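All protein chains of the complex are present and in place, except for one that has been dropped.
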Amino acid sequence: MTDSAPSPVPERNETARVEAFSDGVLAIVVTLLVLELKVPRGLETEAAVRHALAEEWHSYLAFLTSFATVGIMWVNHHRLFTLIGRIDHWLLMLNLLLLLMICVVPFPTAIVSEYLGGGGAQIATLALGGVYLVTAIVFNILWRYAANGRRLIASHVSQSVVDAQTKQYRFGPVVYLVAFLAALVSPTLSVALNLAIAVFFALPLR
Amino acid sequence: MTDSAPSPVPERNETARVEAFSDGVLAIVVTLLVLELKVPRGLETEAAVRHALAEEWHSYLAFLTSFATVGIMWVNHHRLFTLIGRIDHWLLMLNLLLLLMICVVPFPTAIVSEYLGGGGAQIATLALGGVYLVTAIVFNILWRYAANGRRLIASHVSQSVVDAQTKQYRFGPVVYLVAFLAALVSPTLSVALNLAIAVFFALPLR
Amino acid sequence: MTDSAPSPVPERNETARVEAFSDGVLAIVVTLLVLELKVPRGLETEAAVRHALAEEWHSYLAFLTSFATVGIMWVNHHRLFTLIGRIDHWLLMLNLLLLLMICVVPFPTAIVSEYLGGGGAQIATLALGGVYLVTAIVFNILWRYAANGRRLIASHVSQSVVDAQTKQYRFGPVVYLVAFLAALVSPTLSVALNLAIAVFFALPLR
Partner (left out) sequence: MTDSAPSPVPERNETARVEAFSDGVLAIVVTLLVLELKVPRGLETEAAVRHALAEEWHSYLAFLTSFATVGIMWVNHHRLFTLIGRIDHWLLMLNLLLLLMICVVPFPTAIVSEYLGGGGAQIATLALGGVYLVTAIVFNILWRYAANGRRLIASHVSQSVVDAQTKQYRFGPVVYLVAFLAALVSPTLSVALNLAIAVFFALPLR
C-alpha cells in the first residue's frame, strides 16, 4: 500500500459514520433501559396495581440514573466530535471500547432494579458505579489520544478550547470514583450520587 | 475559553446530530412497542389461538395508541427542527428530557396492555395519559425556549411561522389533560381519546 | 401563515430525515426478529440441545421469511425515495402508516414461530400473510399519492421511470394475496410462498 498515495477523503465524511454508529448505539441503550421496568402481572384490583407500581421505586431510580448518565455521555460524545476532525485506527478502537462500556450499562442497571433496597444492593451498586467509572476513564483515554499533539483535532478548533476540554475531563473519573466507593457505605447513596453527577453535568455552570 | 473566538460551525451541522439521535430514540421506541404484544403460548387448536388473539384487544389498542402518539411526536419533532437552526446547552438538555419522556412510553403502554378491561385499568390509563401529558408540556417548554426572542430559530424562518407554531402548541397540553382526566371516568374512554388526539393531529386541518 | 413566503429548503433535506427515521425503524424491526429465536433452556446433553435446536425449524423459517420480506421492503423504500424529491403532510402520514405495518411484523412472525406445524398454524400464517398484504397495499397507496401528477416526484426523474415503477407496483399486492389465501390450503405453503416472493423480488429480472 506504500506505493500509492492515500485516497483523499473530505474531513467531514471521516467522522460522520463513526458518529452515526455511536448515536445509534447510545439511542438504543437509553431506549432498552425501559425494558427493565417490569409490569406487575396478574393483579386484580386498582389498589394492588397501585401498590405494586409504588414498590418499584428502585427500578425507577435505576432507570432515571442510567438514562441521565448515558444521556450526558451522548452530549459529551457529541461535543468531542465537534472538536475531533479526523479518525484513525486507534480512535475507532477506543470508540468501540467506549461503546462496549455503554452497551453494558443496562445490565448493572437491571441488577440495581432487582436488588436495591434489599440483600445484594451493595454488589449491584458497585457494578453500576464501576461501569460508569470505567466508561468515564475510557472517555478520558479517547480524548487524550485525540488531543495529544492535536493528533486528530479539527484544524478550525483553537488550542485553548482543547486545553479547556482536557482540564474539564480530569474531573469525571474522580466524581464517579467517589460515587462508586459510596456504595461501600450506602448503596442508595451511591445511586443518588450518580444521579446527582448527571444532573450536575447537565448544568452549564462548569 | 474566553480568550479564543468560538469555532465557527455551519448551521446545518449543529442540529443534524441532535436530530439523528432523536430519530434513533423515536424509531426504537415505536418498534419496541411491538414487544408488548404477547404471543399466547402452548395452545393446541385453531379455535383456542384465535380466541386468545381476539382476547388481546386491549394490547392492540394500547399499541396502536402509543404508536400513533409517538409517530405524531416524531412529525412534531421533525417540524420543530426545520424551524430551529442552532442548538445550545439548554436545548440539548430539554431535548434529552423530551427523549426521556418518550422512552418511558412503552412502560405505561405495557401496563395498559395488561390491565385495560379489568381491575387496575384506571391507574394504568392515568399512567399512560400522564406520560403523554408531561411529554406535551416538555415539547412546549422546548419550543418556547427556542422561539423566545428567536433565540435558536433559523434565520430563514419568518416570524409569522414562529408565532403560528407557538399558538398551535398551546393546544397540545390541554387536549392531553382532558384525555388524562377522562381516565377517572372511564379508562377505555381515556385511551380512545388519546388515540383520537393522534388521529386528529394527523389530519392537516389545523 | 399565508402572509409570509414559505421558507425555501433544499430538496435533499426534505426527504433526508424521513429516510433516516424509516431506516431506523426498518433496521430495528429486522434485528428484533432474532429475539423470537428461543434458546432451549436447562438441557443437559449435546444430543438434547441438538434435538431441541432442530425442532425449531418453524422459528427459523418464520425468521428468514420476515427478514427477507422486510429486507426487500427496505430496498423498495430506498428506491422510492430516490424518486420522491419532496414531502408533504400526507406523505409523512402514509409513511407512518407504512412503518406501523412494518413494526407489527415481529408479532405475527412470533405467532408463526410458536404454531407452525401444529394446531393454530392457519390463524398464525393468515396473520403473517395478512400483515404483509396490507403493507404491500400501503406501499402502493404511498407511491400513487406521490406519483399522481408527479405530485412529489423529484424533478430529475423522467416520467417513464415513474410509469415503470407504477406498473411494477401493481404486482405486489396480487402475489401477497395469493400467499395469504394459500394459508387456507396449507399454512406451511403460505410461509414458503411468502419466502419465495421475497427471493423473487431479490432477483433483478423484473
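Think of it as A, B and C in the order they're written, each chain with its own count starting at 1.
In this section, contacts are C-beta pairs under 8 Å (C-beta built on N, C-alpha and C of every residue); 3 or more make two chains touch, one makes a residue touch a chain.
In this text, all values refer to a predicted model and were calculated from it rather than measured experimentally.
Among A:64, A:103 or A:196, only A:103 touches the chain that is left out of the view.
Contacts to the hidden chain, counted on chain C, fall at residues 12, 19-20, 23-24, 26-28, 30-35, 37, 39-41, 43-46, 48-50, 53, 64, 67-68, 71, 74-75, 78, 81-82, 154, 156-161, 164, 202, 204. Residues of chain A in contact with the chain left out of this view: 1, 3-5, 7-9, 17-18, 20-21, 24-25, 27-29, 32, 35, 89-90, 92-93, 96, 99-100, 103-104, 106-107, 110-111, 113-115, 118-124, 127.
Everything below uses one rule, namely that only the chains that are shown with their structure count from here on.
Innermost chain of the displayed assembly, by C-alpha centre distance to the whole-protein C-alpha centre, is B.
Comparing the contact residues of chain B and chain C by number shows a mostly separate set, under half of all numbers used being common to the two copies.
Remark: rotation between chain A and chain B after Cα superposition is 90° (nearest 5).
Inter-chain centre distance (chain B to chain C, centres taken as mean C-alpha positions): 24 Å.
Listed for chain B are residues 20, 24, 27-28, 32, 35, each touching two or more other chains.
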